[in-house]
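Of the protein chains in this complex, one is absent; all others appear in place.
Letters A and B mark the chains in the order given here, with residues in each chain numbered from 1 onward.
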Amino acid sequence: MSQNMVSLKRTLKYFAVILLSVAPFLSKAEQAHDASAAAPTESEKISAHIDHHLQDDYYFTFFADEEADVKYGFSLPVILIDNGLKVFMASEFDYGKKTVEKDGQFYALSHGKIYKTDAAGTLSYDDHHHITNAKPLDFSITKNVVGLLLTAVILFVLFIGLAKTYKKGANNLPKGAGRALEPLVLFVRDEMAIPNIGLSKYKQFMPYLLSIFFLILVLNLIGLTPLGFNVTGNISVTLCLALFTFFIIQFKANKDYWKHIFWMPGVPVPMKIVLAPIEVLGMFTKPFSLMLRLFANITAGHSVVMGLIAIVYLFKTDLTVGGSVGVSMILTLFIMFIELLVAFLQAFIFTMMSSLFIGMAVQDHHDEDHH
Amino acid sequence: MEKLIEQFSYGLFFWQLIILLIVVVLLGKFAWKPIVNALEEREEGISSALAQAEKARLEMSRLVNENDQLLKDARAERDIILKEAKELKDKIVVEAKNQAQIEGAKLIELAKKEINDQKLKALAEVKGQVSTLSLEIARAVLTKEFENQGKQDELVADLLKDVKLN
């Protein structure tokens, strides 16, 4: 008890220290922001670059020479549904410098989004510097869609190949990459599906669990390659994945699950009434936390890696070119290994949590025994 | 939060939905099902093989036990037989000895008897011969003696004297 008090006191002290030490930086940061309103500084350029990387894009850029304003890569097709289907290459925007006219409708590209505009390409802003122009329905093959397609192809190649090895008989052991994939399949089955869903019901969820596990894993891993994908760090993707889990839970849930939500057994009636809204909220917070966790982890990872790579430019004068490259290399290497772990861990946690929630919804509860 | 909502794009959501559905459905049909089934089949095969091996091991140990028992039994039987044979041998030897002794004793008895008989016979013969001889001698003597009357009377007197003495 007294030990807890001591640790609480110490914690409060830490809070005070941190608050005091953060305060000067805050004011300093604001000053810096004021000063650099005119010309973007190096660090602002870097943070803009990181922001840009985290966003989806209509171009697939490998290198960019900013001074010469040349980008090496290729543009991707834009597909708009706005009074009919409109398909054109994103290169027509010339990185947002030009407006594109299709069937009498003008489109402009600004900060990775396509807006409807007039012939002059005027964009109107509100007080918070947000563009108020209308957006067309955009089903473009963006960078992330390319990443998704690439991942799907990788999955098809790997797992149809793995499935083929078993065609000759169950005891025909896989060769090559299959050797690494088979333990992962077993890992999904033995560590996630069976313990959480139960031996009698796990089989019907295996295709979904395996699909999301390997999809997230491969998406996370291609995000770590220098190709510049950030698919699982995009809220649309993680929302879609989380919604899948959500709907599977709702459609596969048994009577006990709904009973636990709306009329919790084994507690007095007033408590039941109080618990029902909380449980209903819990129904939505589960997939919401799934969505945010994956998104935030991957986004944070990408930001940290890119920030550490930016050390090369930020400390070029302080540490000399060799020194800054060395420091950046060591730190990035270290973080990269952690990111490899995170890539795997997040795929694991997403699948694990999905199977846990599915298991909670489909398992036969034995309330009479517990309560 | 605002930034997140801004980042959300229907297009990407749509593509993700389509691709995820395709992955779940197609891979489910052509990859996950065969893989999961094959893994299960293999595990079942392994577990049944293990069970069979265990069964075989039990059978083997049972057989070994049985063999041991058989060997033990055989050994015990052999011991018994040997013991019996030895006993029999001893008995036979003893019996034979006894028999021989009895036989020997009988023979000795017979021999003794025979000897006795022979002896008696011989004695009787000797006695007879002696008596015959004595008679002959006596006759001869008497014949000689009784050539004269005097002597005959003398002898009768002697004999009578002997008789009186008896």
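The rule we apply is simple: contacts are C-beta pairs under 8 Å (C-beta built on N, C-alpha and C of every residue); 3 or more make two chains touch, one makes a residue touch a chain.
Criterion: contacts and distances are computed from a predicted model.
Q: Write down which listed name, "ABC transporter substrate-binding protein", "ATP synthase F(0) sector subunit c", "Microcin C transport system permease protein" or "VCBS repeat protein", is the UniProt protein name of the chain that is not shown.
A: Going by UniProt, the chain not displayed is called "ATP synthase F(0) sector subunit c".
Q: One chain is left out of this view; which of A:D51, A:E191, A:D256 or A:E279 touches it in the full complex?
A: A:E191
Q: Which listed residue (A:A64, A:I160, A:L275 or A:A296) would be found touching the missing chain in the intact complex?
A: Result: among the candidates, A:A296 touches the missing chain.
Q: Of A:I131, A:L150, A:V327 or A:L356, which sits in contact with the chain we cannot see?
A: A:L356
Q: Of the residues in chain A, which ones touch the absent chain?
A: Answer for chain A: residues 11, 14-15, 18-19, 22, 26, 191, 195, 288-290, 292-293, 296-297, 345, 348-349, 352-353, 356 touch the chain left out.
The criterion applied here is as follows: only the chains that are shown with their structure count from here on.
Q: Quick one: chain A and chain B, Cα centre-to-centre, how many Å?
A: So the centre of chain A lies 91 Å away from the centre of chain B.
Q: Across the complex, what residues on chain B touch chain A?
A: Interface residues on chain B, with respect to chain A: 4, 6-17, 19-20, 22-24, 26-28, 30-39, 41-42, 45.
Q: Considering only the defined contacts, which chain A positions touch chain B in the complex?
A: 55-56, 79, 113, 130, 137-142, 144-145, 148-149, 152, 155-156, 159-160, 162-163, 166-167, 170-171, 182, 185-186, 189, 203, 206-208, 210-212, 215, 234-237, 239-241, 244, 295
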